[in-house]
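The structure appears right after this line, and notes come after that.
Removed: one protein chain of the complex. Kept in place: all other protein chains.
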Amino acid sequence: MSTVEAPAKTRAQIKERTLRKDNWRKYPLTTFIIFTAWVAYATVRAFWGSAFYVPEFHYLTPFYSPCLNEICNSVTVDGHTGSAAEFGTFLPAETRGWIPFAAVSLPFLLLFRLTCYYYRKAYYRSFWLSPSACAVQEPHKKYTGERRFPLIGQNLHRYFWLAAVLISLVNTYDAILAFHGKDGGFGIGLGTIILVANVVLLWLYTLSCHSCRHIVGGRLKNFSKHPFRYRMWGWVSKINQRHGMYALITLGSLVVADLYVALVASGTISDLRIFN
Amino acid sequence: MTEIERHSYDVVVIGAGGAGLRAAIEARLQGKKTAIISKSLFGKAHTVMAEGGAAAAMGNVNPNDNWKVHFRDTMRGGKFLNNWRMAELHAKEAPDRVWELEHWGALFDRTRDGKISQRNFGGHEYPRLAHVGDRTGLELIRTAQQKIVALQQEDHREFGDYDARLKVWAETTVTRLLKDGDRISGAFGYVRETGRFVVFEAPAVVLATGGIGKAFKVTSNSWEYTGDGHALAMLAGGTLLNMEFVQFHPTGMVWPPSVKGILVTESVRGDRGVLKNSDGKRFMFDYIPEVFKAQYATTEEEGDRWYDDPDNNRRPPELLPRDEVARAINSEVKAGRGSPHGGVFLTVVDRMPGGAEEIRRRLPAMHHQFKELADVDITKEAMEVGPTCHYVMGGVEVDPDTGAALVPGLFAAGECSGGMHGSNRLGGNSLTDLLVFGRRAGLGAAEYIDGLDARPAVPETEIAAARDEALAPFQREGGENPYAVHAELQQTMNELVGIIRKEGELQQALEALDKLRERVANVGVEPVAVNDGRGYHPGWHLALDLRNMLIVSEAIAKAALERRESRGGHTRDDHPGMSAEWRKVNLVCRLDGDRVQLTRQPMPPMRDDLIGLFESDELKKYLTAEEMPGAAGATAADALDKEDDR
Partner (left out) sequence: MSYQAKFRVWRGDEGAGELTDYTVEVNEGEVVLDIIHRLQATQAPDLAVRWNCKAGKCGSCSAEINGMPRLLCMTRMSTFDPDETITVTPVRTFPVIRDLVTDVSFNYQKAQQIPSFDPGDVKPGEFRMRQEDVERSQEFRKCIECFLCNNVCHVIRDHEENKPGFAGPRFLMRIGELEMHPADVADRRNIAQDDHGLGFCNITKCCTEVCPEHIKITDNALIPMKERVVGRRYDPIVWLGSKLGIVKKGQDTPSA
């Protein structure tokens, strides 16, 4: 309706996709490279089927935890034999190369990260270019957002978070076991430190999750009636500000932890022992 | 090209700041079909700039507070020149208005027991200002805006149209009030986007257009503040009250140029900030007037001790009343001891025990403001500040209870109305003024309409005259640039009718304004390239606003020349004292042709029960001997604290 106060109008016709002159391509490009490289590495390692456990020091890479293949029951490295299996082994040895040894945890970890609010931003920007940067026109003709299948599934993030908490507990157990010395008693090596550091970072990432923030207290209308949950919400809110950073750091720490265990388990390097 | 749309309402509210929105809400709640005419977009009015808070004696922090204490503080602040009935209504009704905002969704900062928190402020005896950090004005305007939306939603449910009974005309400017005989019958204006004209037919018009700051060169006010309501009322036969009282805030930013005039809150000085000249001297110690010698420190050491031990030390002179500080800064700059950009230095560097961290914590908004606007880190560098035109106490003369101006059908509220604040407004009283008298004006307008036998008509001749007047700048071939005329007007007012006034300079100002009148009548603009040439045409808008600024400037200068005393926001170098005889005088301006006529009007004597709220010792400072009540000192008024402007 055209009236004296608001005649019908159209947008300013500006043909450039964007008039930004700064280096806006940097973020989507680096994110694209990092994520692609990580996915490639993780896929290869998940299906590799060896160099995942150091029996002498109880080092188990997080990519293989919990280890569910029969092969996990007896792993021999450098003359030491031990079991990496903690929760039984229902995968027959023949599935090696087809099914990852951590077949139960990996899909949930993948889904946890795929539905994570930080990762969503990162891959919508760098893989789907929707948009690749602020005020840069996206290439798609239509856009429906997260309202339909499959993206409506993003709403299940809180359940994947729950799974991630359980898996983080397993990883913590793994890290505690890694305090294992040459004589069978207490010991610390570089591997122990790497595994512990990785677990700490994983907890920071997992607990700083937006769904976690909602569950511990964000969903409440009145904080004052729930002082403890308010305090928890405060803590989570604090680390939540760096959720994206933890998401990226843990990508690195997972690779470092896995690569270190792989190198030691394959005999390429030997573990640097600090105590026993 | 000159087709004119007509719209019919019961009440037209001109101005969409706190007072206008509150008036419109009330008129609509009374069942009247209401329009809000907003010079800017909806929700952008200058009310958003208010930082401190809304003064209301709710007694949440100190239970001793009540309307009587608030009334006393307001009268003291205004140096007893306030319209006492307005001060009374304001003090009594302010708490209800604040609670009402909360009921509409406002979220004030809270006390520990969950009530609205209240803070201390200059001139208020108890913590009284309801606030939200330092953005209380934004909260007020947003809440009122959202209440209007809520009412529109009700109408949408009932009539299927959000605008059925309450419509906001965004970016629309009224240039004339229309009359049917002696009564208001509507308003004439233009829509900024198209430049097209609109006639609002309405038996009642509420003016809520705010202040006059843009008549001065250095001001904290935005471009809209051109005295529209003041001038419209005068042009329609209304009167202005005590226009000589203009509040200059001592500390406005002076640099960078884009923000010159923007406020630096008084909290900076309350939180250990000191004023220094270019020699690095704390010059305020040289400017303590005789009457304040007893209350203010004479050495820096004593002044610095006061912040931690106010009982055993006297306060530092940086905390003298606003006019004293403004005057001192003025003198230092004139003596050549100013800062590079024509102000003085205000610094908190190394002043706080907690260092930079404490500065950031105590003054977050100022830290942010200087960082973002001036690239100055106040934890490391001094601020440059100087006086800035802030608020006009004078305004449309109204009936205290209904906001009715002398013209039947015309109402006014907020900064553009006069009387409430006397000669000087206390911080925090403005926001509640908007609410209390905005509501009363809306109510007054509704009652006025109910009492009418027939709607007044809008005569075609009035419309034609208003249209011709608005189009005139386009007809003047080779007319003068409105920006140049405006700059000259601002310069004149700033230099000759500024903080410190002298008879000679005021006469000079009036002569200059006379010349400017001819130039204003001769400004011309070219049409813009599109449509009929009037859409979004800033030069044209200014050309039309100049008329208003000229009228209010003349009123200010005339009243300032007439009042031969110094009181609150009016400082006469040649008449430095406050006079009890002058207190009995209100100066009233009306328009005769295109000239402002000034008359003296006696101040009505205060009601006995109100005068009884003061001790006779205090009354003696303000009242003449014959005004003093027979039985003096009826109550135990609390120890008088001089206006401590923090």
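Should a chain be cited, it is by its letter among A and B, assigned in written order, with residues numbered from 1 in that chain.
The rule is short, and it goes like this: a residue touches a chain if its C-beta (ideal position, glycine included) is under 8 Å from a C-beta of that chain, and two chains touch if they have at least 3 such contacts.
Bear in mind the structure is a predicted one, so any value in this text is a computation, not a measurement.
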| item | value |
| --- | --- |
| Contact residue for the chain not shown (choose from B:Ser258, B:Asn312 or B:Thr461) | B:Ser258 |
| Candidate in contact with the missing chain, chosen from A:Arg120, A:Lys182 or A:Arg273 | A:Arg120 |
| Omitted-chain contact residue, chosen from B:Ala454, B:Ala529 or B:Ala625 | B:Ala529 |
| Selected from A:Ala135, A:Leu166 or A:Ile269 as touching the chain missing from the view | A:Ala135 |
| In chain B, positions touching the absent partner | 40-44, 46, 48-49, 95-96, 99-100, 102-105, 107-110, 112-115, 117, 132-133, 135, 138-139, 142, 146-147, 149-150, 152-153, 156-157, 162, 168, 170, 193, 222-224, 255-259, 262, 369, 372-375, 483, 525-526, 528-530, 535-539 |
| Sites on chain A contacted by the missing partner chain, in the whole complex | 6, 9-14, 16, 18-22, 117, 120-121, 124-125, 130-131, 134-138, 140, 142-147, 151-152, 155-159, 210-211, 213-214, 218-219, 221-224, 230, 240-241 |
